[in-house]
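Step one of this worksheet: look at the structure below.
Yeah, one chain of the complex is gone here, protein chain that is, but the others are all in their spots.
Here is chain A:
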Amino acid sequence: MTTRRGFLASLAAAATLPRASWADMGAPAFLGVARVASGAYSLYGLDAEGSDLFAIPLPARGHAAAAHPTAPEAVVFARRPGRFALVLDCATGGVTHRLDAPPGRHFYGHGAFIAEGQILCTTENHIDSGEGRIGLWSRAEGWRRIGEFATGGIGPHDLKRLDGDVLVVANGGIRTHPDHGRDKLNLETMRPSLAYVDPDGALLDQVELPSALHQNSIRHLAVGRSGTVAFAMQWQGAPTDAIPLLGIHRRGTTPVLGKAPPEELRAMKGYAGSIAIDAGGRIAITSPRGGRVQTFGADGAFLDAYERADVCGVASHGAGFVISDGLGGLSFLLEAPVALRRAADRAWDNHLVPLV
């Protein structure tokens, strides 16, 4: 016989035991942030065809989102130099937590989960010294700040998790100070690097490019199936310089730079905004300034270029790529960009985050 007490207990158990997953949200393929017609910003969950599965209003323009590996949660970061990040419950649309950067720190806009989703790692600026930090936040403990460690460089921007919870960090090399907004304070001496850090903070490996490329800020990362790291760069010299904006690295080897004809290099205007690797190992980088997407082979050989105004977001999608742009387009890269969807009242922001 079911007692009232027993019935309530089973209800409570049902509410907590089978944890919500991304599948409950319609298994979104991507997360994207967009500005909508009213001028407000929202986080969207999109299916593989680019249709909306959910939308959650945001209080301001964000930069990137970090998706929890299993639970339908996303952490959205304020734009650089941001002081806060919001944890969103994509099932309810509610903000469940707000992460505030500790005193003397600000976020750079990217985060990644380790420890099976129990720890969020965030790239941060130790403002007084300008040194990069990874902040650690415990999801299980109400998103408590549980520690931090150095990234081995200045201006860490993107970071990604590799096997064994090793983090690869793009130290962009550019010193900024929130008192000076986004002003670049050390262009003459900047030294970007790619750093590999273990979850205890030990610097396992650090890679720099030849000194002639010291003004090529390493900013965004994509990780291939076999642990290959592809990195997208932003050249601080003249946009007419023909400089490679793609690098490919495997630990223990020398980085390989993307090889493209000079007119292709120049067409990117010295700026790559996002990067992705598809299932076949092809790499795509985007340039909103050049209105151009380029694809490369796993060996760095140039494959193709695609034109799309104000393109920036890119994510792998099966054996190809989906790109998003500031004109509201989501397109699949075939022979040419093929529109999956137009949402002319929307401007897709910098990044398209794949959910795997």
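Here are some notes:
Throughout what follows, a residue touches a chain if its C-beta (ideal position, glycine included) is under 8 Å from a C-beta of that chain, and two chains touch if they have at least 3 such contacts; residues count from 1.
The rule is short, and it goes like this: contacts and distances are computed from a predicted model.
Missing from the rendering is one chain, named in UniProt as "Imelysin-like domain-containing protein" (options: "Extracellular solute-binding protein", "Imelysin-like domain-containing protein", "Cytochrome C biogenesis protein" or "SRPBCC domain-containing protein").
Considering A:71, A:166 or A:311, the position touching the chain not shown turns out to be A:311 (whole complex). Residue A:262 is the one among A:94, A:262, A:280 or A:318 that touches the chain not shown. Checked against the full complex, the candidates A:271, A:296 or A:321 give a single residue touching the omitted chain, namely A:271.
Residues 35, 63, 79-80, 109, 157, 182, 219, 234, 237-238, 240-241, 262-264, 266-267, 271, 273, 288-289, 291, 307, 309-312, 325-327, 329, 336-339, 342, 344, 347-350 of chain A touch the missing chain (whole complex, contact as defined above).
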